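A single protein chain has been removed from this complex, and every other one stays in its place.
== chain A ==
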Amino acid sequence: MAAADIPSAALRHHDLCSRGIRLARKMRSDVTDLLDIYVERQGLDASISVAAVDGVPAAAAERWAEQSGTQRLLDNLAAYRAFRTLLAQMLEEQREQLGDADAELGPALAAVLLQVSAFAYHLEELLELESRGAPAEEGSEPPAPPRLSLFEQKLRGLGVLRELAQWAVRSVRDLRQLAKHGPGTTLEGSGTALGLPESQ
């Protein structure tokens, strides 16, 4: 029975990775479009450089290649949970500032938020398959962010979307790595092995 479970788990793992890659690609495409809309609607200069925004996880990792599959999934999950909060906040601010005036930016933002939520759920599923289980979200409400000026809100939104676009790319790569090596295998150069599903 355990022997039968392993191919089934591998198959499901592969399927989840494939679907995740598709989701991430679609998300990347939509975030790119959203960035264009955002920059235009907010009157920002597309070349404006935005310093790292507090609370926005960075996609770049120093030793990305050395990360284990589980670590990758955990990093991704943490990032997308953060993005989910940030995007929801952006959406709220958008509604507050623009009301019914903008019929394009709000829906586009909501659509990306939905994709981010779906992707986070997808990552949780993958982690479940790794027999790790997704770490619980922090129960208490995150501390209220300092009240930002409108300009700072605009910049932060830009930073969030840019970083989300980066993360979408990274997620595709991470999931490819996961798909290539399958569940329960040690990634190349990794110091940590993905936990094999134990036979019972």
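As a convention for this text, a contact is a pair of C-beta atoms (placed from the backbone, for glycine too) under 8 Å apart; a residue touches a chain by one contact, two chains touch by 3 or more; residues count from 1.
We adopt the following convention: contacts and distances are computed from a predicted model.
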For the chain that is missing from this picture, which UniProt protein name fits: "ER membrane protein complex subunit 2", "Leukemia inhibitory factor receptor", "Mediator of RNA polymerase II transcription subunit 18" or "Sorting nexin-3"? "Leukemia inhibitory factor receptor"
Touch as defined at the start, partner being the missing chain; which of A:Arg28, A:Arg81 or A:Lys154 qualifies? A:Lys154
For chain A, which residues lie in contact with the unshown chain of the complex? 41-45, 48-49, 95-102, 149-152, 154-155
